[in-house]
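In this view, the complex is presented without one of its protein chains, the others remaining in place.
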Amino acid sequence: MRPYVSLFRIRFINGLQYRAAALAGLSTQFAWGFMNILAFSAFYRANPAAFPMAFPHLVSYIWIQQAFLALFAPWGTGGKAVETIVNGNISYDLVRPMDLYNRWFIETIGDRVSRAALRCVPILLVAFILPEPFRMTLPPDMRQFALFLVSVPLSMCVVTVFMMLDTIFTFYTMSRYNAIFIFTAEFLAGGILPIPFFPEPFRTIAELLPFGSMQNVPLRIYSGDLAGMDALKAIALQAFWLAAMLLLGKLLMKHSLKRVIAQGG
Amino acid sequence: MIRLQNINKTFRIARRQSGFGHAVKALFSREHELVHALKDVNFEIQDGEMVGYIGPNGAGKSTTIKIMCGVLTPDSGLCEIDGRVPWKERVAHVRDIGVVFGQRSQLWWDVPVIDSFELIRDIYKVEARLYRRNLDEMTALLDLSEILKTPARSLSLGQRMRCEIAASLLHSPKILFLDEPTIGLDAVSKIAVRQFIKRRNAEHGTTVILTTHDMQDIEALTERILLIGKGRILLDGSLDELKKRFPGGTSEEMVAALYKEYKI
Partner (left out) sequence: MKLYFKYAAMNLKSQMQYKFTFITGVVSRIALSFTSVLSVLFMFTRFNEVEGFTLSQALLCFSVVSMAFSLTEVFARGFDIMPRMLGNGEFDRCLVRPRGMIFQVLASHMEFARLSIFVSAVAVLCYAVPNSGVVWTWDKIITLILMIVCGAVVFFGLFIIYAAFSFFTVEGLEFMNVLTHGGKEFGRYPFVIYGDGVLRFLTYVVPMALFQYYPLLYLLGRERSKLYMFMPLFALLFILPSYGFFRLGLRYYKSTGS
């Protein structure tokens, strides 16, 4: 366990160095959140009855999404791993006494947590003191908040194991460019449009796919948009996808490493 | 002619310390320190000279080269090359110089070398006849005929360096800056590169300024040595003079003794 702790620690410290990046990220995410809320409020004015979420729920959704972007975003990590695969430096990683899958997984988590840690506090602070209709609300009750806290790490892990699959595919394609994963994942996870805005049957499908177990769940649980039995079911589905993709990733990794070693790296 | 007078250059560098506490602290405040990359640098180089510019890592070699190429502006001092101030008349100046950065490539990675050459020809507006002549000459001397059609990424280091040097000379520059041209090369390639540079200097009168850590480069090529350490020119003399001061031993040992004497 110890090597993983220090690996996490070093990535975390490394992430903290980028203070200007964090500041820039903050301003970007503020602007992004504002623009999104403004657009949604224009649609809300056009036809409030057609709005599939309560407006304050949507506002909370958007602010948490921006605050924890680094945790849930299906991009921005795994870049270094892909690079080592393509340029052959992977041989160095293979001589270390550490499981490569676990190592990359921890590194990614370390990156994500450090980036989110720097950004979430100021975004949330400001989001709570903004004037209406931009102000973020507290979760409806403690139970809901507890479910939210369970769901956040689950989502982060689901995103990470999914992105690991993308990285592992690099062993087969040897190409740096698997961005198609990113764009589809982002859309289907509710990154552009929250899933409740999808018309049926797209909405149901998206909720069942692994992407629906990413940011969709914690963001909607927080405000109470997803509550009670539905929330529990969604969390169970998250756990299922996490286990399934983790298993698949480990198997694929084993297979692909065998290939790499057979070919001499 | 190249003339540098009282050139000074300082950089500001953020200091970083290790450990979790420092990482958090650095979020809010950072310490900076001033590094004097060049302090009062003076020298002159005549047309047609070959000069070895040596010194330990971080002594200021690259900074000087960058100033002479017009990439960097010094804080103070005068630098005149063939009557021009490099950073003031960049375009006119760089037409007359060729630069090889040993650790970096100017060739397009994925296309045949000859395509890169033709692009460079058009960038420098080299006249067709001159280009033909230069290309033929260098193809013969550097033994490029086999590799001109190969993409740069499939070349060995030695082959690539030969192409880099050729690429820097296609426009017949009067001055050639070579920044560690033999780094990482095998013995055969090193000798080929040295012979070529020597010949170029002898036949075309090209001024050559060479930085290197390989003393054999210096021995094979240059009469004159400029030693820089901690941003100052410590020594400007001929190789023979040096040999007299540190008799016996190889040139490597001589340089080590020299560095030791100047505490750099």
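Going by the order they are written in, the chains are A and B; count residues from 1 in each one.
One rule holds for everything that comes next: contacts are C-beta pairs under 8 Å (C-beta built on N, C-alpha and C of every residue); 3 or more make two chains touch, one makes a residue touch a chain.
The structure presented is a predicted model; accordingly, all values stated were derived computationally and were not measured.
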Which residue of A:Val121, A:Leu193 or A:Leu208 touches the chain not shown here: A:Leu193
Residue of A:Leu100, A:Val126, A:Val150 or A:Ile182 touching the missing chain in the full complex: A:Ile182
Touching the absent chain when the full complex is considered, from B:Phe43, B:Trp87, B:Phe246 or B:Tyr262: B:Trp87
Missing-partner contacts on chain A, residue numbers: 18-25, 27-28, 31-32, 35, 38-39, 42-43, 46-47, 50, 52, 173, 175-180, 182-184, 186-187, 192-193, 197-199, 202
Residues from chain B at the interface with the omitted partner, ascending: 11-12, 63, 66, 69-73, 75, 87, 90-92, 94-95, 97, 99, 101, 104, 106, 108-111, 115-116, 118-119, 122-125, 151
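By our rule, only the chains that are shown with their structure count from here on.
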Geometric centre distance via CA averages, chain B-chain A, whole Å: 47
